[in-house]
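== chain A ==
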Amino acid sequence: MKPLLSQPRFAVFRGFALVVLLTLLVGSSGRAPAPAAAGPQKPVTLAILHFSVIKGTTWSGAHHRAAQRLAQKYPNVKYVYREEVGPDATVPFAKELIDNGANIVVGNAEFMGLPLGTIADQYPNVYFGSVIASDLTQKRNFIRFFPRQYQALYLEGLIAGALTRTGNIGIVSAFPNIQVIRRTAGFYLGVQDAAKALGKRVNVYVKYVGDWYKPTEERDVARTLASQFKVDVITQQTDSGSPLDVAQERRIWFVGKDMDVVGFYGWSNTNTVAVSFDTRWEVLYDRMIRDFLAGNQNPRTMLYLGMKDTMTLADGTVEPAVDIMNNKKVGVDAISPRAKPLISASILKLVNQRRQQMMKGQWDPFFEHAFISNGTGLALKGTPIPAKGSVVKKARQTPSDEFLLGKFNFDLEGMIILK
Partner candidate 1 sequence: MKAGTGRVRRPVPAPAIHSPEGSSIPGEPILSARGITKRFPGVLALDRVDLDVRAGEIRAVLGQNGAGKTTLMNILFGLVQPDEGQLYLRGRQVHFRSPHDALTIGIGMVHQTRKLVAAHTVLENLVLGNPGARGFLNLARARREIGELCQRYGVVLELGARVWQLSEGEKQWVEILKALYRGARILILDEPTSVLTPPEVKTLLTGLKALVSDQGVTVLVVTHKLPIVMAVSHAVTVLRSGRVVASLRTDEATEQILVRHMIGKDVSLRLTKAPVEPGRLLLQVEDLSAFSDKGLRALRGVSFVLREGEIFGVAGVTGNGQEELAQVIAGLRPTAAGRILFDGHDMTLRSPLARWRLGIGYIPAERAEVASIAQFSLVENTGLNFHFDRAFSTQGFFDYARLEQLTERIVDTYDVKAPHLHVQAQNLSGGNLQKLILGRVLSRKPRLLIAHLPTQGLDVEATAFVRGTLMETCSQGAAVLLISEDLDEILALSDWIAPIYEGRFAAILSRGEADAETVGAMMAGLRSEEAGAP
Partner candidate 2 sequence: MLELLTRSFEASTILVLAALGELISQRAGVLNVGLEGLMLFGGTLAFITAQSTGSYILGVLAGLAVGGFLGLAHGFFSITLRGDQVVSGMGLWILSFGLTTYIGSPYTGPLGMERIQTPFGLSPFVYLAVILVAAAWLLVFRTGPGLAIRSSGENPSAAEVSGINVAAIRYLCVTFGGMLAGLSGATYTLSYNPVWNYNFLGGWGFTSLALVFFSMWNPWILLAGASMFAAMWQLSLSPELVLPGILSRYIWRTLPFVTTIVILSIISTPWFRTRWGLARPEALGRPYAKE
């Protein structure tokens, strides 16, 4: 006969008692700021105002998926959203969501920054967030955020530069603005590094559509690049699926942006998509949620996160804020199995090496490379386009975030902008 109170049973009982005790303790100290450890119990509602439709766009789609992942990871995080929120509806929808319990309200287009900023003071306990809006006044609970996509774009550039046979790469782009120029610069630096390593000449053509979302025009622009400029690798800085479709039709390589369209949308396959990158907005939202759960009255109001910033998902995967990704695979594995044999081992090695370095925070394409102006770009008030050939930033020098987000207004030397 075993003793009445066997060890295991007793353990269970003891454990139960401890939980009850803890619960009582926590419950009684409810008015005090909750300690970080007790975070998972506190409910948080993340509200995203999508400026566009979710389905069919890479931008809002990526935000949508990010929020769903967070809701998966944190049982206490609830995700609510509104689609196609025009400027006039930003404030009323935000207020309505707050009235229904939203704690973090995020607008995923720049134009929402201003309206959200105006109501930030009215709701001191709510965090507001907007993708970068550089002319905004700082507010305690107003968070500006953006991922360093240029890092992933650099890796894409390496792969694209290695893949091209014709030596022509095309970018279907929206219209010159700082974000587009910055992204394109990252990609272009990668292409040129690959070209140098392989000892070949690669032209990068940029053709602007004039808008973010013009499916018919995007298609015609992509087709012009393919047929007139003989590009055999094409990428886009626009939002519709047309350029991808052209790549598939022309049987040329497509390099994706912002989202893994093969893995998550099934819009294509790895026979067309050589590589893509994924923007993990959840890493940025995760920072906000953690700040909120910590009861931070002063959250980090500037989140400019890159590959070295990570979070752990519900299934245990650790993911950086941006990473190359394709068909749910990351790193060198993200490169399409059909494309991989076409890329020299040295480049594959370089991709892997740079990625590892960036994830450790030891390297950055914008630190490494000089910025030499092409004489083209975007004239801003007070910041004219630097003259062609002028060195704006020397190599091995860190550009400031303010410069990258608000002043980087020129194309890098050697890019071909089609007018």
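Heads up, the rule we're going with is that a contact is a pair of C-beta atoms (placed from the backbone, for glycine too) under 8 Å apart; a residue touches a chain by one contact, two chains touch by 3 or more; residues count from 1.
Criterion applied: all candidates are chains of the complex that A comes from, given by their letters.
The structure presented is a predicted model; accordingly, all values stated were derived computationally and were not measured.
All listed chains 1 or 2 share the complex with chain A, though the touching one is 2.
Chain A meets candidate 2 in the complex at residues 53, 55-56, 207-208, 210, 213-217, 219-221, 223-224, 227-228, 240-242, 244-245, 248-249, 265-268, 418-419.
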